[in-house]
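Shown here: the complex without one of its protein chains, the others still in place.
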Amino acid sequence: QEGKLVLYTSQPNTDAQQTADAFMAKYPGITVEWVRDGTPKIMAKFRAELEAGAPLADVLLIADVVTMEGLKAEGLLLNYPEADTTGFDASLFDEDGAYFSTKLITTGIVYNTAATMVPASWLDLTKPEAKGQIAMPSPLTSGAALIHTVTLTDNLAEGWDFYSALAANGAQASGGNGDVLTAVAGGEKLYGMIVDYLPIREAAKGAPVAFVFPTEGVSAVTEPAAILASAHNPDNAKLFIDFLLSEEGQQLASSQGYVPARDGIALPAGYPDRAEIKVLPYNAAAALANETANKEQFGEIFGQ
Amino acid sequence: MTTIVLDTLTKRFGDNLAVNAASFTLETGSFTALLGPSGCGKTTILRLIAGFEQPSAGSIHFNGRQVGSPGAMVPPERRSLGIVFQSYALWPHMDVASNVAYPLQARGLGRAAIDERVGAALEMVSLAGFGQRSVDGLSGGQRQRVALARCLVTGTDIILLDEPLANLDVHLRAEMLDVFARLHEKTGATIVFVTHDQSEALALADRVIVLDRGVVQQSGRPEQLYNEPANAMVAGFVGRGMLVSALVSDGRVTLADRPVLVRGQVQGSKAALLLRPENLTLADAGIPAAVVAARYSGAGYDTILQLANGEQVLLTARERLEPGRPVHFAIEDAWIVPG
Amino acid sequence: MTTIVLDTLTKRFGDNLAVNAASFTLETGSFTALLGPSGCGKTTILRLIAGFEQPSAGSIHFNGRQVGSPGAMVPPERRSLGIVFQSYALWPHMDVASNVAYPLQARGLGRAAIDERVGAALEMVSLAGFGQRSVDGLSGGQRQRVALARCLVTGTDIILLDEPLANLDVHLRAEMLDVFARLHEKTGATIVFVTHDQSEALALADRVIVLDRGVVQQSGRPEQLYNEPANAMVAGFVGRGMLVSALVSDGRVTLADRPVLVRGQVQGSKAALLLRPENLTLADAGIPAAVVAARYSGAGYDTILQLANGEQVLLTARERLEPGRPVHFAIEDAWIVPG
């Protein structure tokens, strides 16, 4: 229970810091070093290091399981079947123990409180009131956004036509969730597709934004954590996984404003009842297989 | 024709009094040299006349019209004068003819008139046919003359020259001296020129104003300055010569107990005598002195003699005299420096 | 003691022959002036001697040891000579004493020895007690003397001076002339100094080498140069005077049909006569001429006279003669310029 742990994560800076701090408080002998960036970038970095023969990371904590599936298939992950998964739905962790979901991050609609129309459905974003007022993360830069796109096109009756309608309505797809929040909170756009915790947390701090779980349901990523096969500190990494999955770790996730993955932990303030959140299903394996096609389809619609 | 009057003109740069209450008149058609050591304020006076600097006190009048004072200024472009800078300040992006034509363009003349007058001005400085040349390719003297043509082309009757010969070599200098003299004769303009070289001032000007530390020391004809310097500064700066102290008794001046023929005003019991080498000759009888040093100068040997009282005089000898050798010299002429 | 021999020394900068086959010897203890117009190659010769430039052809020997040739070079730091640059080149980040001490440190002397010799060197140039002063606060003449002290401190016996007086005003010049003369007397070093001012060269040196466009024109004692210039270039450059063409018949020289007393070698039927102003006097009978121009010079009027054949001579008159006036003049001495 000493030495260090290198964490590559796509969590926002503050959350990453809190997670690291909490873990280090529990294991004072271990120093956590973390690097944060958007999921594609952190993966690019990891792969570049891999190519240079010096991967630094012990644990990956990133947005989506699709990427994890890919890594697992390449044999880059260390299986940890002994992990304590009590209270976790079986769909929330890999059967071989290669990765474990840590929370549910849903993507819904954010609006600026100055907006006249309060959206309730995804389709509201194609209304004329929202013309030119929609910001959304680009699936080309955000992993969560890609899963969101796949989920919506799979589940909505309109499929890709919904996205075509969005594009026609002047929706702007670029950057990541942070850019969407900045645009909507700053009043430059009135509506946005965004992960739940950002607007809920900022609204609590007083930002003029509100979050809506659309009636059709929301997409979700589960922010899985995994130990890398190349980890220099596998023991510390296991402790870290255990910590994330423990009641304590899950409470921390909740206190940071996320929906915890483990049953029996209270949702943070600002969220509806757990039962009211309808999560749309999605097929990770298919998503992985079609990743390029989906990106290209999106790029075509939005002219990127 | 223009008369320029400077009235207690003063220019201060910060704490530095560059020009200190200078008053003098430049008559129409006069050729005046401003002479003085480096930093004495010559250029500053020229720039005050041209209107590039504003007086700190005093005033400048052109023909009775005030053009410069601490309160109000006529800008240079409305003073209608010509100026030649030490650097010539030819504009490198224009050819010779365009440089000369520029002042005419400023006055809005037509093409034909301009061409004609530019031609005439270049003719005057013996540069006919140089119009299409680039100024970069010109020699120092040629540049000098282009600058002169530019300043003459409008027929202005005030011409200001700042050290016009300083950048030229000996031969060009002689040539340009001629050009200036001819120019003055032809145009009858009021010319002011600045120099630190007394021989230039003596040779060219009909009036020399000697400056020192911003103050006018003497103003007069060249002969006057040379023969009757008003004070020790002028005596030391103009021409060669040494000051020795003589005694006065009963209105008669004696040096080493020998009477001396002097010009000037006797005051008190002592007199500062200016002795110039051309007025001293070695003589069998005369004032005793010892040779200190002799330096060959071509025309003779500049020989420094030491009097019994330790003061030194300069004399031109035909032969080299050994240091230490006792000699006697006679004084043909001496001037009592006032003050 | 060092004798310096230059043997057909040539230096080319690109196409430019800065020094062209110069050969001369600088004897131990001699005081030589390199004289010539700007760009004639004076500085280049000095830099070749010092070792800052490599010869393009020819060689330099110090006491028979070759120090410079196109093939091999002794670097300046191993030539053990002193040089004073026109700019003095004092190091602004060191005080006076450190500047002077530097050559001794380079030779690895101890503290005590250095202090002593620095003191002695400063004494020699009358700057005792200036050691702790910053060089920035010194006047031109003081800097000059610090540079001199720095070049003297090692007791070197070759001293090179590049236009040592060019930046000084008239009074400092006279003072430094004395310093150099004293220095030469005391140290007995071989001194070479560069100047474009013929009066400096004549006054200081015991040997003058006149250069023009890289070529040695004449080398000799000052009197020799002045009285017997070897060619028209030297005649024109050293002293004042004019060349006129005289006829030769039966070994006798005539100017305007009048016999003239001349020195020099008669060759062919024509001779170029050098007439200096101090050898011409106005006379009732004599060579007829007309006054062209007169310029006041203080000691008299420099008067230009025109001969019947259009050639001009220069004469010093006591009065101002009006242009155009016919006069006659007598020739006391004339020199036939060879070539």
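By written order: A, B and C. Residues from 1 in each chain.
Heads up, the rule we're going with is that contacts are C-beta pairs under 8 Å (C-beta built on N, C-alpha and C of every residue); 3 or more make two chains touch, one makes a residue touch a chain.
Just so it is clear, contacts and distances are computed from a predicted model.
Set against the options "Acyl-CoA dehydrogenase", "phosphoenolpyruvate--glycerone phosphotransferase", "Iron ABC transporter permease" or "Dihydroxyacetone kinase subunit L", the UniProt name belonging to the omitted chain is "Iron ABC transporter permease".
Put simply, the hidden chain is in touch with A, B, C once you look at the whole complex. Touch with the chain that is not drawn comes from one residue among A:97, A:119 or A:176, which is A:176. Between the chain not shown and the residues C:72, C:106 or C:128, the one that touches is C:106.
Residue-wise, the contact with the chain that is not shown comes from C:80, picked out of C:30, C:80, C:199 or C:312. Across B:4, B:18, B:60 or B:81, the single residue that touches the chain missing here is B:81. The chain not displayed touches chain C at residues 50-52, 75-83, 85, 87, 89, 91-93, 102-103, 106-107, 147, 150-151, 154.
With the whole complex as reference, residues 6, 8, 12-14, 16-17, 20, 33-38, 40-41, 43-45, 47-49, 51-54, 56-57, 112, 114-115, 132-133, 138, 140-141, 172-183, 185-190, 198, 202, 205-209, 302-304 of chain A touch the missing chain. Of the residues in chain B, those that touch the hidden partner chain are 50-52, 75-83, 85, 87-89, 91-93, 102-103, 106-107, 136, 147, 150-151, 154.
Everything below uses one rule, namely that only the chains that are shown with their structure count from here on.
The geometric centre of chain A is 89 Å away from that of chain B, both derived from CA atoms. Distance from the chain B centre to the chain C centre is 27 Å, each centre being the mean of its Cα atoms. Those residues of chain C lying in contact with chain B across their complex are 37-38, 169, 177-178, 181, 198-199, 202-204, 222-223, 226, 238-240, 276-278, 293, 295-300, 302.
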